[in-house]
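One structure, as C-alpha cells, below. Some questions next.
Missing here: one protein chain of the complex. Every other protein chain is in place.
Up next is chain A:
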Amino acid sequence: MTTGTLPTPSSTPVSTAQARLEMLTLINRAVAGAERPPLPPYPVSAPQSQAEVLHQFEDRILDYKAALTRVPASGAAQAVAAALGAVRRVVVPSGLPAAWLEGGSAEVVRDGPALTHAELDSIEAVLTGCAVAVSETGTLILDHGPDQGRRALSLIPDLHVCVVREDQLVQTVPQALARVAASVREGRPLTWISGGSATSDIELVRVEGVHGPRRLHVVLVGD
C-alpha cells in the first residue's frame, strides 16, 4: 500500500492527519516483508457432561464467594425473592421476564425512562438475566439485551441478582464468545462478571466488594 492513497476521514482532526500519515508510513516500512505465521488450531478442552458443567459452574461461583441458588423453572420467582431478601427497592431492565418477579416483596423500579446515576445509587439491588455463562471460569456474560438493560444498571446498585438458564451455560470461554460474537458485531457492549467486585491491591489480600456490586447472587434455573 502506498501512503498517497490513504483516505483521510473527515472526523480526524487536522493536527493528527500528519501524524497518521507518518505513523502508517513507518509501520508499513517496519513490517515490509514480515511473514504471517501459520496459525495453530485452537486447543479444545475435553468436553464434559451437562451435569459436570453445572457442577463446575456452581463450584466456581462459590469459589468467588458469590451465592448460587439452583432451582427448576417453576421456582425462579421464589429464588429471586429469597435472593433479594430484605431489599426494599430493586431496579429491573424494561425487558425483564415478568415471571421472575411474581410474589416478591421489594418495590420494583423499571429503568424506563432511564434513571439518573443518583437514582440508581439510591436503589439497593438490580435483577437481570444474562446472555451466556461459562463453567470453567465461573463467568456471566451480559450483552445488555432487553432482559439485562444498559451497563449502568448492573453496576451501581450494591446487590446484583442474575438469572442464568441452564441452556445458557457453556463449558469454555471460546464457546461463550461464539455465542455473543453476533452481539459484538451489532455494536452491543459486553460485560463479563466473575464473582463480585474485588481487589487484591493491599498485600494481595483478596477483598470482595470495592466499587461494583459488593454482592452477586446467581439464580440457576433448570429447563
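To be clear about the criterion, contacts are C-beta pairs under 8 Å (C-beta built on N, C-alpha and C of every residue); 3 or more make two chains touch, one makes a residue touch a chain; residues count from 1.
Keep this in mind: contacts and distances are computed from a predicted model.
Entry comment: the absent subunit's protein name, as recorded by UniProt, is "Iron-sulfur cluster binding protein", drawn from "3-isopropylmalate dehydratase large subunit", "Iron-sulfur cluster binding protein", "Pyruvate dehydrogenase E1 component subunit alpha" or "Peptide/nickel transport system permease protein".
Among A:51, A:86 or A:118, only A:118 touches the chain left out of the display.
One chain is missing from the display, and on chain A it is touched by residues 1, 6, 9, 11-13, 15-16, 19-20, 22-24, 26-31, 34-46, 60, 64, 114, 117-118, 121, 134, 136-139, 144, 150-152, 155-156, 173-174, 176-178, 181, 184-185, 187-205, 207, 209-213.
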